[in-house]
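Read the structure below first, then the notes.
The complex is shown incomplete by one protein chain, all other protein chains being positioned as in the whole.
Naming follows writing order (A, B and C), and every chain is counted from residue 1.
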Amino acid sequence: MKYFGNTIEYEIFGGSHESEIGVIAKGLPAGEKIDPEKLQSFLKRRAPGQNSWSTPRKEADIPIFESGLKDGVLTGETLRAVIKNTNIKSSDYKNILDVPRPGHADFTAYVKYGDSVNMAGGGPFSGRMTAPLCVLGGICLQILEKRGIYIGAHITRIGSVEGERFDPVNLSAEKLLAAGKEEFPAENPAAREKMQTEIEKYRQMSDSIGGIAECGIIGFPAGIGGPMNEGLESAISQIVFAIPAVKGIEFGAGFDVSCMAGSVNNDPFIIENGVIKTETNNHGGILGGISSGMPIIFRAAFKPTPSIGLPQKSVSLSRKEPETLVIKGRHDPCIVPRAIPILEAAAAIALLDVLQAQ
Amino acid sequence: MKYFGNTIEYEIFGGSHESEIGVIAKGLPAGEKIDPEKLQSFLKRRAPGQNSWSTPRKEADIPIFESGLKDGVLTGETLRAVIKNTNIKSSDYKNILDVPRPGHADFTAYVKYGDSVNMAGGGPFSGRMTAPLCVLGGICLQILEKRGIYIGAHITRIGSVEGERFDPVNLSAEKLLAAGKEEFPAENPAAREKMQTEIEKYRQMSDSIGGIAECGIIGFPAGIGGPMNEGLESAISQIVFAIPAVKGIEFGAGFDVSCMAGSVNNDPFIIENGVIKTETNNHGGILGGISSGMPIIFRAAFKPTPSIGLPQKSVSLSRKEPETLVIKGRHDPCIVPRAIPILEAAAAIALLDVLQAQ
Amino acid sequence: MKYFGNTIEYEIFGGSHESEIGVIAKGLPAGEKIDPEKLQSFLKRRAPGQNSWSTPRKEADIPIFESGLKDGVLTGETLRAVIKNTNIKSSDYKNILDVPRPGHADFTAYVKYGDSVNMAGGGPFSGRMTAPLCVLGGICLQILEKRGIYIGAHITRIGSVEGERFDPVNLSAEKLLAAGKEEFPAENPAAREKMQTEIEKYRQMSDSIGGIAECGIIGFPAGIGGPMNEGLESAISQIVFAIPAVKGIEFGAGFDVSCMAGSVNNDPFIIENGVIKTETNNHGGILGGISSGMPIIFRAAFKPTPSIGLPQKSVSLSRKEPETLVIKGRHDPCIVPRAIPILEAAAAIALLDVLQAQ
Partner (left out) sequence: MKYFGNTIEYEIFGGSHESEIGVIAKGLPAGEKIDPEKLQSFLKRRAPGQNSWSTPRKEADIPIFESGLKDGVLTGETLRAVIKNTNIKSSDYKNILDVPRPGHADFTAYVKYGDSVNMAGGGPFSGRMTAPLCVLGGICLQILEKRGIYIGAHITRIGSVEGERFDPVNLSAEKLLAAGKEEFPAENPAAREKMQTEIEKYRQMSDSIGGIAECGIIGFPAGIGGPMNEGLESAISQIVFAIPAVKGIEFGAGFDVSCMAGSVNNDPFIIENGVIKTETNNHGGILGGISSGMPIIFRAAFKPTPSIGLPQKSVSLSRKEPETLVIKGRHDPCIVPRAIPILEAAAAIALLDVLQAQ
């Protein structure tokens, strides 16, 4: 689970079956003030149990900073934040090891680790592991904001409901952060309602639904990154794919470039008030792996929550024969709303890392 | 340009403006036999100057192995392969530094490195830097094949022409490698013709066109990878985004998962001849970052070649005023055909790396 | 505190002032059986409070394995072992932050981290941080032993008392492990007594004394390591210098090579029962960074415990004026006896790491 960047290293540790989860991180700037309330309200955006589209399991997700953050200031020491698991119920998942849940890591973890793996609550594959990621990312977000860099994400698709994308050329901090202020992270009220209705539809069918989230970054200076493996896309995608449920990522025009002519896709250079910009932003703020000064834009595809109430075809690992699986308990019918802050966190870590390397 | 994997490290060095380019790599298995002719014919698939959809610049791309490969055997020493640049014409790109080409790294490299950067021929951002990547990847491909692991890619889209995708459940080595044997890497003759016609259309307009390539891997054992940052998607995407022109990547059902219900996307587990498989393969062979034993499938979106003959809007960096740019010389009207072996190379490096870590 | 090896990565976390300390490690071989009692008795050799030459603070040092070790088997998951700090007395160290202890990290930590650093009990610089190192090292030792590789250390000098060194040519496992079985880790009874007497002398003066420990490794295969930065000396010294109090390390004949002729220092090659060996072992089992198959031998110099009862000259950081410091409480008059297992642990981690890379 380790990420090894240019200046920041981190390790997410623990699992849903252990006494605690957390993050160890190095390379954060010493002396930086961190607003604990702001951090906590950021974490609350990811926390479950708050509404109809998320699991009712209540998890406080309050990080204890064992080192590296003292009296609201980063000390320069290794940061270690711990979140206690108050609600460990191994028994909930008793029969899962023998009958793997489709779409989950149960089977692959069994092949990799054998009988000894503890997959209670998802083990190290639990979506809960994104909580420590958000602790670190929330800190990075505050540091970047002080440097005039804003990161905001929102939902652009839930099932068949497509929402508006960010304007990749003129993107204000207000617009960028608007969705994050809503309980359901889409800025347009009409789209919000439609998306929630779509999720509710699948929830009532004991099913789930996927979606797409978009992340925008403004204020990020031009000239950061590098060619080939040093590129910003490699840095960002490496962390984004560490978020469980992500199956795709695209930058700027993304997959649409496949049907674009060069004359359309190439963003013309222009001068505005002495500053060189591009007229359009199909490149998503990154050219040759290096930031251009234009808004950085990327989108990630999230698969539907694999835990659904409907009966599913599976097999018994021990008896090597077919078995019908019914997963009990309530789960998020759609992971995307809670994934919005995670995406912001991932982008913040990757971008602070490369920014500091300059 | 460094990649720092679990067991393999590599560094692509040089640039189109230097006397040579090459790759330094560590962690390859000692004693392994490498067929030089097979490697050379793999490299030929990427080399330009062979047909109407690629630039007529003839580059031999013959690697000299300074160390690590002797008499066709990997010695266990650091591998160092060098490709001499025989055709350095700095003058070709004389005015580019002042008037950056839209869609290229000219501008961002200028911001990052200042006047001192040498962007002749694209410098370190040149597509030519993928030749050493293919040298390393071609070696990894041969090693994997001996372990029964086959990697093949093909074109699934050029502009508006959509081709067939691989069958993600029943995928034979024969099917997988079919496209690579064609001069134009699509296995279906009808699709091949349509795609070539599409490219020719843009070439005649002095324009270019984008596309999508798909890569499949079979024979890769289940249980390789790990949760979060240790996942196969992070490993693969990190290298794939190092390929210039890639703007998106997706695994399995990819972005389509956004409109799928969990009951549809979840791949049911079944037993076939005592082996546990999945009935469908929306997960693309990876669950929780770990291989499932099913074919690994991913697709990458390639933008249209930014170098086009049409006049384009740009600016003069020195005079800070608008300037119309006309790029001379011939360039690939579509990068995707030549990108097919590069995608295979990238996958081979990432997968051998994680496989060896087991 | 991170170590980033070829195949093993680890991170020691926490500090004497936190609720716990521990280690996170990756890259250990899955399926390996670990004897918990053997591990605990190894840890006991480092633990304090057992005799007159160590501090009477009783610390149980019982690791809780949160993940990676289950039912005595390494699962292949990330190993996370935690040792609870039962005995946190911040008040013991109250005045230290203002008056730094000579020979300690108090002053340098203050410069680096400012007022916010918590140096209670030594903070992250505490000798106690070697307990998690021994947890990891103790596991590596057991793994190596199963492959016929034995690591043992002993004291070769305490103050003015010099003990016998290992025979670097003919070294049996019995001889190697003899010292570790003694309460005071020197194999020769006469030397043991003299060394203990030497320590007792300094203890009664409220002073402390330094020493030298030697570590030997047998059964390690030839051909492991590599030139320059890949050398075994770099790997071993990197971890050994992470042990607080180490001020020097030497391999084979070490500093004595400075007054040796080449004709004396060069170890002649001979054949014994068809096996190529060296007649002498001034090279300490390492030639060109690569193991030769001969016993690996290195020695480390440990400074006297800086915490002594005698009044010492220091300064008040706040008042910027001289201050006499008297450290209360009892401390080890000599760190070397307890450092013996730490040295074995450090060697075991470094050597398993490079061995696995082969």
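Criterion: a contact is a pair of C-beta atoms (placed from the backbone, for glycine too) under 8 Å apart; a residue touches a chain by one contact, two chains touch by 3 or more.
Everything quoted here is computed from the prediction, not taken from an experiment.
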item	value
Selected from C:Pro48, C:Pro100, C:Gly216 or C:Pro295 as touching the chain missing from the view	C:Pro100
Per the touch definition above, residue among C:Ala120, C:Ile308 or C:Leu355 touching the missing chain	C:Ile308
Interface with the undisplayed chain - residues on subunit B	1-2, 4, 9, 11, 13-15, 18-20, 24, 26, 30-31, 66-67, 70-71, 73, 75-78, 80, 112-114, 116-118, 124
Missing-partner contacts on subunit C, residue numbers	1-4, 12, 100, 102-105, 107-109, 111-112, 124-125, 129, 157-160, 202, 205, 207-212, 222-231, 233-234, 237-239, 241-244, 246-271, 274, 276, 278-279, 282-284, 287-293, 301-308, 310, 312-315, 317, 320-322
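Throughout what follows, only the chains that are shown with their structure count from here on.
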item	value
Most widely separated chain from subunit C, with each centre as the mean of CA atoms	B
Between subunit A and subunit B, centroid-to-centroid distance (C-alpha), Å	26
Centre-to-centre distance between subunit C and subunit A (centres being mean Cα positions), rounded to whole Å	41
Inter-centroid spacing, subunit C versus subunit B (mean Cα positions, whole Å)	47
